[in-house]
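One chain of protein is taken out of this complex; the other chains stay put.
Moving on to chain A:
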Amino acid sequence: MITRRTVLGLMAAACLPAPVARAALREPEFLKTKLADGSLPPMAERIPKVPRVVNLAATGRSPGQYGGSVRMIIGGQKDIRLMTINGYARLIGIDEHLALQPDILESFEQVENRVYTLRLREGHRWSDGYPFTVDDFVYYWYDVLNNKEMRPRGLPLDLLSDGKPPRFEVVDRLTVRYSWDVPNPDFLQRLASPQPLTLALPAHYMKQFHPKYADPEKLKKLVEKEGTDDWTGLHINRSRTYRPENPDLPTLDPWRNLTAPPAEQFIFERNPYFHRVDETGQQLPYIDRVLLNVSSSGIIPAKAGAGEADIQSYGLDFEDYTFLKDAEQRYPVQVRLWERIQASRIALLPNLNCGDKVWRDLFHDVRFRRALSVAINRQEINKASFFGLARESADTVLPESPLFKAEYQHAWAQFDPELANRLLDEAGLTWNKQEEMRILPDGREAALIVESAGESTLETDVLELVTDHWQQIGLKLHVRTSQRDVFRSRALGGEIMISVQQGIDNGIPTADMSPAALAPTGDDQLQWPVWGLHYLSAEQKGEAPDLPEARRLVELMKQWKQSTSTPEREAIWTEMLSIYTDQVFSIGIVNGTLQPVVTARNMKNVPDRGLYGYDPTAFMGVYLPDTFWLDGSG
């Protein structure tokens, strides 16, 4: 059976123009010395036979010139992961229109969402010049994933479908195949996600840390030097791809790390074997080096506004925009506003697994949740904190998503205190004698405690406004700030009543992306952590949802996992979205808020408008920062 995706994959492969005009290739100045002394082959030999051609003109951009370093400020060492996210070199990636494209792969095919065939590019090399081949998949599959010492608990969940692992086959020297008996529709999306499912490691490098290949004496010494308990710890430390801490680890990303932590500055330089080229055949990336300066996240806006960053979005927020815009006059920087993709910039999540029985019963009552939602004056919040530029909405998909319907956005998102009061009356909350507050069925005052991580003044402001709004319907609100790290365990223990944080991460899903965020599927979903744990642990831990609507969501989620066609998935998404918004499982406030993106003024090819978020657009990843270039005259 040939599905739409198969066709797309094949088309993308077929569309690649024949590698012409190779003769006129200019080499980056940066590599001159290495080219001269022969340690690097010329460009034509460094890129795969069929490279990924990024057609810049087609997206209104232009091919650029090589050179330059750009600076970026990070909040801590772990943020070097931004290079992996923004670099966005994936086996398969999504493009600006959320469609899947082969990236590192030359092409891919799938049959019934069960059998996935991945074809590599011939002549593709790791950043150290060693060929990238099926051997790297073989090594990772047999010696890492299926090694009992490495993975005592078996394969990662993403590789299991209905609890069963796939069959792994090497079809030919460039092709591998993963096949399951039942559909695994999330597989391709997981390969394309900002923190991707890993399928291959540079075997030629990693083998020195594997007892099957390494000299035992040498390995023992290495383990001792690393200070880990055994070789698995060493292997894990040396093979981190998401957080590229190991400068020796060959990579396929546009830039490779040269600096081992701990460091104040991380230097990334161009990967001379990167597989993307522009339409003139010039190898990407254009920019030679990326310097990541470690700072503290609180002062990133101040530093970015003082011209200390050439490309910066991380650590900046809408409230910094005025300041950054002002900096345009003093420093050679440019600020753009992109649109954030979270389903809600700030959402209130009533904990349906709250330990207090009275409150839990109230949270289970849909009238109560709806009352909480319609009592909020979203327009006022929008005006006060977002210049009225945000979209007042429930915690649901954005209009940019093909699944968007206006009814989701407006579901219980109107401002109607009268309706809220009526709903609360129906829910059995009576007023106290002074007619100032409502009292709970057991006689206590109806005072809600909202937990906030206290990370931004935005949360404080919104909560202050919500406090007033809820006062109108006789509910008191207290704010408690606690560490984000302990949120999950406290929510699981039922200690949290309501938490405030961002809404659903991915507000621009397509039907082919997993709807897991809409159903209780994880213990980090603070509106139903215990139910989420139930699903996550394959019904071993936690409790099954005892709300019929939540049960239906789980059922639909399971159906999605079995689905084999996009229309089928669309129908599932539609039902889930309408249940989720109608039931107000999380109270969204505004979405589509704006995100400042600061770049050097002479940086070209940066889109003026863009979608900004972690999943699925990988921050700047889908806009391919390797195609950004610095205009020397600027």
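Throughout what follows, a contact is a pair of C-beta atoms (placed from the backbone, for glycine too) under 8 Å apart; a residue touches a chain by one contact, two chains touch by 3 or more; residues count from 1.
Here, contacts and distances are computed from a predicted model.
Colleague: Which choice in "Probable membrane transporter protein", "Cytochrome b", "Peptide/nickel transport system permease protein" or "Anti-sigma regulatory factor" gives the name that UniProt lists for the one chain left out?
Modeller: In UniProt, the chain excluded from the picture bears the name "Peptide/nickel transport system permease protein".
Colleague: Given that one chain is not shown, which residue among A:88, A:273, A:286 or A:321 touches it?
Modeller: Per the contact definition at the top, the residue touching the missing chain is A:321.
Colleague: Using the touch definition up top, pick the residue from A:478, A:541 or A:609 that touches the left-out chain.
Modeller: Of the candidates A:478, A:541 or A:609, A:478 is in touch with the missing chain.
Colleague: Decide which residue listed in A:380, A:425 or A:631 touches the omitted chain of the complex.
Modeller: Of the listed residues, the one touching the omitted chain is A:380.
Colleague: For the full complex, which residue in A:28, A:166, A:301 or A:350 touches the chain that was left out?
Modeller: Residue touching the chain left out of view: A:301.
Colleague: Taking the full complex into account, what residues of chain A touch the chain not shown?
Modeller: Where chain A meets the chain not shown: residues 299, 301-302, 305, 319-323, 325-326, 380, 383-385, 387, 389, 447, 449, 454, 457, 460-461, 464-465, 467-468, 478-481.
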